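Here the complex is missing one protein chain, while the rest keep their positions.
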Amino acid sequence: MRVGVVVFPGTNCDMDTYHALRLVGHDPVYLWHKEHDLKNVDVVILPGGFSYGDYLRAGAIARFSPIMNEIIDFAKKGGYVLGICNGFQILLEAGLLPGAMLPNITNSFICKEVFLEVINNNTLFLKNYKVGEILKMPIAHKEGRYYISKRELEELKENNQIVLKYYGENPNGSLENIAGIINKKGNVMGLMPHPERAVEEILGSTSGLNLFLTLLE
Amino acid sequence: MGVFGLKEEEIKHAIKLLGREPNDLEWSVISVIWSEHCSYKHSRKYLKDFLTKAEWVEQGPGENAGIVNLGDGYRVVFKIESHNHPSAVEPFQGAATGVGGIVRDILAIGARPIALLDSLRFGPIEKGRNKYLFEGVVGGISFYGNCIGVPVVGGEIVFEDCYSSNPLVNVMCIGLLTPGQKSYRGKAEGKGNLLLLVGAKTGRDGLQGASFASEKLDDEVHKKRPSVQVGDPFLGKLLIESCLEAASTEGVIGIQDLGAAGLVSSLSESARRGRSGVKVYLDKVPQREENMTAEEILLSESQERMLLVIKPEKAEEIISIFKKWDLEAEIIGEVIEEEKFVVYFKGEKVVDLPTELLVDGSLIFDPPYKDYEVPNLAFDFGSRVKKEHVNRFLEELVNDLFIKEKIYRQYDYSVQTNTVFSPGFGDAAVLRIKGTNKGIAVVVDGNGRYCYLNPKRGAMYAVTEACRNILCVGGRPLAITDGLNFGDPDEAEVFYQFRETIKGIDLASRALEIPIVSGNVSFYNGQAENTIFPTPIIGMVGILEDLSYLIKPGFKVVGNPVYLIGD
Amino acid sequence: MKKWTVILEIFLKEGIFDPQGKTVKDALHNLGFKEVEEVRIGKVLKIDILGENKEEIISKVKKMSEIFLANPVTEDFVIRVEE
Partner (left out) sequence: MKKWTVILEIFLKEGIFDPQGKTVKDALHNLGFKEVEEVRIGKVLKIDILGENKEEIISKVKKMSEIFLANPVTEDFVIRVEE
């Protein structure tokens, strides 16, 4: 599959994501926020960082970038979209995923390795993981407390849209320990932890490898 | 504004050098660039004797940052910078803009910033404003560093009474040049080449920041400060990407960041380094506020601006890069042959000064110095250690570890995916160099208390400590950047501390053959009985030729022998 | 057209925990201001905007807030026009 990595002004994990993709054998392309062309990719990744400085609210401004119109259409037609950290925040702001992010319960930026439990693997991105598998990945964010209204939370659960939960410690106060969710169709996924930072033994974890490997097929 | 902060003798000296009385605006220009912060008039004499060369040193002091060769075309670029005074007044923004400033120094070399380290000093956290200062500074570093995606991989912090009114915030930035990547100097040369100002618009912020940093902090400070600079990390990030893109083209002659004394120092220093002059039209400078005066535009310390000297035939191509990133990019003048700093405003020539006078003309001060009697600050190990001592000691140790973790949890240390040893892990941070087996080890170390007790030995100790930390992770030390923090140099005891510190660093650096490739001096940190301890901070970079020989801390296997090396 | 200044206050919805407000409240207690019962912290925007009349301005800012300035999932906002 051909993978595109979106670059918004202020994105800072684009090169890391690109590096991780190359490492497992992809030949990814960058997608510039002002473009209207998705360059025929099969998967769009919105990487982490601070698009527009996270000014006002994380993801609030990037959500209106020209390329987001294309990405929204692409997702609605069933195209695969993955949002990591800031990318997840942008997907929430764009309404491609339900809910919203709040500032961490600690009221500060948090950088650390966390453990995650795979709750549901019924999406392209997680299909190489087993349900119940425990993963280790870094988080690095200030607004990662996932929030959703009670009614919508029920819906989320009914449709098995919660795919990753923090395991052990809940670092940021997310509702129900939620770390990653998918849309109803399963073609759009967002997660706060950084799988692209967990693809090499020397950096402490390879839990993220399978996510990028799956996309090779 | 005219003359400010200059001594009588400096005023006379300026008139003599120039052969005429400078006009008001010229006086302002001379005053800022002859401030301690820009001219190093109290320290230059002493710094010039440092060991600065080695086979592996590609560029030593005098430029925006030092460059050290790692082999196979990889080069590491680094420098330390202080932002003590701004952080005392507005800790969050002071620290944030400190990060922005040192990152732009690395960027001016044309290198991608790959890591930051911070060395912090505050008064005891439970007293007075210290907690507020501490939280503000850490918050500011986290705010700026995280946003621009440069990991803070290490640092140090000490709480001590003497830093209560005057915290120290020293930040070291490390950049990487990959094979084939050009390095740049902050120089303007080649008649007719263009001066391109890029980044943020120029506003009235931070006027006189350079002279501010060259004075004592007192209660008047709030009134004195016309306005504080606010960091814009989002713009800082765009500046990194756009400048690196521009640096990869064929049209760039020199790059210089705009820091203290804004356009005045970046333009005149670039011209001086290129043994050329510059002609500047202030009306061309993109301005954020209305009705700015020539002086305000020249002296503004608005953040997130860079100066590029470019070839005219490449101007369009280079400007289009900045436009792509939605940044301002205006040609504000050109390089001239005559070694002069010439400024036009509203059609009139308002400044016409020799660059030599501005950059190298200031008087050198070598004030008197005096040894002092050291009060007993040493811990009392004489009496036998009691159980409650042990408990207290353990409690303090835990608090110490806790506060450090509290700090680095707020820093994104894993972005850029190079951090092998993150904060809290090894004695030095270790970064891998993508595409190679190599790694670098980086550390900042300082011990003000030791330096107060014996400045020379304390400074030597700081160098050897940094060295040991690099060794502990399996690295070979390569070079040093030194951040020197002192009180008022006109106080004889402070100047004694300064001279002795320099001697100590020099001795250690020569004995260990670790050259000094960049650094920073910050004077006027407190005064009289509130003077800080002499606090040299040693930033050191080492190489790990093969990361498979990385040494992880901790005991590995039960039964392994334990050795103690050294005296 | 006239120039108006609109103040837009954005707070987290009631019932959503505001850690910043809690931290500030605790700090105020430590400083001796024990009379403080609760603190909620939000954002405030001062918007200078051109327009014919107050109604028009309010409806514009309301629109901006709904689609962009506030997040409907987590935030409530109040608009005030300064004269």
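Points to keep in mind about this one:
For reference, chains read A, B and C in written order, and residue numbers begin at 1 within each chain.
In the analysis below, contacts are C-beta pairs under 8 Å (C-beta built on N, C-alpha and C of every residue); 3 or more make two chains touch, one makes a residue touch a chain.
Treat the numbers as computed from the prediction; the structure is a model and nothing was measured.
Screening A:53, A:87, A:103 or A:208 against the full complex identifies A:53 as the residue touching the chain left out.
For the chain missing from the display, the contacting residue among B:120, B:235 or B:467 is B:235, taking the whole complex into account. Among the residues B:10, B:63 or B:90, only B:90 touches the chain that is left out of the figure. By the touch definition given at the top, chain B reaches the unshown chain through residues 89-90, 93, 132, 203-205, 222, 225, 227-232, 234-235, 288-289, 302. In the full complex, chain A touches the omitted chain through residues 52-53, 55-56, 61, 64.
Listed here are the chain C residues that touch the chain not shown: 1, 3, 7, 9-11, 21, 24, 27-28, 31, 33, 35-51, 60, 64, 67-69.
Criterion: only the chains that are shown with their structure count from here on.
Work out the mean CA point of chain A and of chain C, and you get 29 Å between them. Here the CA centre of chain A is 36 Å from the CA centre of chain B.
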